[in-house]
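A single protein chain has been removed from this complex, and every other one stays in its place.
Chain lettering (A, B and C) follows the sequence in which the chains are written, and residue indices restart at 1 in each chain.
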Amino acid sequence: MSEMKSAPEVHGPDVFEYEGGRLCLVGSSCPQCGAAFYPPQAVCARCGHRGGDKLLLGPEGTVYTWSRVHRSTPEFKPPYVLVYVDFPQDVRVLMPLSDTAEPQIGDKVELAMEDGPRVEAGNLVPLVHARPVQK
Amino acid sequence: MSEMKSAPEVHGPDVFEYEGGRLCLVGSSCPQCGAAFYPPQAVCARCGHRGGDKLLLGPEGTVYTWSRVHRSTPEFKPPYVLVYVDFPQDVRVLMPLSDTAEPQIGDKVELAMEDGPRVEAGNLVPLVHARPVQK
Amino acid sequence: MEGVYIAGVGMTAFGKHPDRSAADLAAEAILGALDDAGVGTMDIEAAWVGHVYQGMAMGQRALGAAGLSGLPITNVENACSSGSTAIFEAATALRAGAYDMVLAVGVEHLSTKFRGALQPDESDIEAQIGLTMPSVYAMRARRHFEQYGTTPRQLAAIAAKNKFNASLNPLAQFKKPISVDEVLAGPLIAEPLHRDECAPVSDGAAAVVLVSEKKRRQLGQARTVRLVASALRSGRMEVGLVDMTREDLTWRTALAAYEQAGLGPEDIQMAEVHDCFSIAETTRIEGLHLFPFGEYPKAVERGEASLGGRLPVNTSGGLLGKGHPLGATGVAQVIEIVKQLRGEAGDRQVQGLKVGLAHCRGGKARGVEGTACTVNILTL
Partner (left out) sequence: MEGVYIAGVGMTAFGKHPDRSAADLAAEAILGALDDAGVGTMDIEAAWVGHVYQGMAMGQRALGAAGLSGLPITNVENACSSGSTAIFEAATALRAGAYDMVLAVGVEHLSTKFRGALQPDESDIEAQIGLTMPSVYAMRARRHFEQYGTTPRQLAAIAAKNKFNASLNPLAQFKKPISVDEVLAGPLIAEPLHRDECAPVSDGAAAVVLVSEKKRRQLGQARTVRLVASALRSGRMEVGLVDMTREDLTWRTALAAYEQAGLGPEDIQMAEVHDCFSIAETTRIEGLHLFPFGEYPKAVERGEASLGGRLPVNTSGGLLGKGHPLGATGVAQVIEIVKQLRGEAGDRQVQGLKVGLAHCRGGKARGVEGTACTVNILTL
């Protein structure tokens, strides 16, 4: 992974892997200073080291903050809930929440591939979502 | 004409007038230094004076240079001929030529409203053209 | 920072201008600034023009419409800080001794270029999954609630304060004050933010004439205001799980400006800050260290940031009340400080003013808190 390409464009099929049967996102960590990033970074933003090691994020995390979005651009179908998820790997990632019910800060979530809120050609696009665990 | 609005967008109906039955373009001249402009300028580019006097350009001029355009953007229908016309009022104006026959530098032209080369919604847009005189 | 002065200011009314072009608006602001400085088009040696969505060569079109051509012109873009970046670049060139009198202009005809919620650039991974600028700030607001007990009512009070200030500013987009209850009764854009807690879509332009020490003496103008600091920073790529209520970008920029000015937060008597959202005014003011973290919304409720309060904030009406034509915003903020320092702010005049600060920042990209931030400090 020392030769990394441009960042993936969305939470699409290139950016996750299954570990122990559970979905994880693919990030990177710097072999020199340990800083972790998502999406993977070709050059470390903290120490300038080039190249990174693969780092899986997940399979669970906690909700750092959230918002239910009522007005958006034409590419998205409101209402939808966005959450920032803090992963134990020390990385925070934005993603949609699986349902529009009100989450709480600190809620445990796992990763799941679901449709929306992005719309392309009239169809909801599959994206990695955060799904509440044991709620 | 001391309060001039923004420049007109194209050689459309706001920018010409008939004088002695012949089409002229509406430019401006600076009451302070005499510099002439097309389209009309709210502030003189030579001396900074604000406001201008109406100045009619035409009814005849001469071809300063020309090109027959074979590749353009989707808004235009090639081939078309563009000419820079020098008016006796000391102003040079770009316009399409009435036909795609080869003009000569120095040819005398008059102004005429004709269709094209601009296309909107599939139709050629009427614009002020240069039409050869006694050719 | 040595020897940079603002000799003249001009701006259009902010709002919707469907029948005017961006160049036309900019020309009005430029000619207004020249008149205010008592100089002519031929006196300007160079110009920087900030905008976001106005297309190629906006600056050349703007200056041309005002009768200025031939000089060095640079178009700059730094998201919502584009106009203040123009001031920053102009000040740098004066410091280099390259010129003695230059223009900084900001302009945006946003209503013809834009619909719907603003987003980060389309290439941004977060934009592609639904992040809008209101939702960025909504999530920051949620954290402020969680960490400091801030309430929706306190944030609504910021919007109400700024719309009241706007009602005293003849060039503002919103003319009518609005109560806290009315803000809270409005539709939600991104929870917990209501419509009146979000800056509107606006058209407008603003311009300032900046001069060197030498030119200031030549002009012999009593109304000249000194730019004692101009700092620009971009967002740092975040490593680890940072506190979203604390604006590292704002603080690093402010620190650079405070150092240039030889001043500290305790010296600032008024501030125009980038209140694109009610919560944004909070995190800016706290990020500038003008109030302790978590304290600002409560202070607003107590009237401390109002006209007549201990630190008036966004006396112009801010983005929420005056309007937010992106490129013009950063220049208009500096103009408000200039007018206040000169004692020309009319019904919203702050008394006994010696030092004011303008903070402008904007943009968002994955992993950074903001694209660009500027802090300008002005004194009598």
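We adopt the following convention: a contact is a pair of C-beta atoms (placed from the backbone, for glycine too) under 8 Å apart; a residue touches a chain by one contact, two chains touch by 3 or more.
Model, not experiment: these values are computed from the prediction.
Shown chains touched by the undisplayed chain in the intact complex: A, B, C.
Check C:Gln60, C:Ser111 or C:Gln147 against the missing chain and you find that the one touching it is C:Gln60. Seen across the whole complex, the unshown chain contacts subunit B at 7-11, 35-37, 39, 41, 45-46, 64-74, 76, 80, 82, 84, 86, 90-92, 94-96, 105, 117-118, 127.
Contact between subunit C and the unshown chain involves residues 21, 23, 52, 55-57, 60-61, 63-64, 67, 69-79, 85, 88-89, 92-93, 95-98, 120-123, 231-237, 252, 363, 365, 367-368, 371-372.
Against the chain not displayed here, subunit A makes contact via residues 5-7, 41-45, 47-48, 50.
As a working rule, only the chains that are shown with their structure count from here on.
Distance from the subunit A centre to the subunit C centre is 33 Å, each centre being the mean of its Cα atoms. We define each chain's centre as the mean of its Cα atoms; on that basis subunit A and subunit B are separated by 57 Å. For subunit A, the set of residues that touch two or more other chains is empty.
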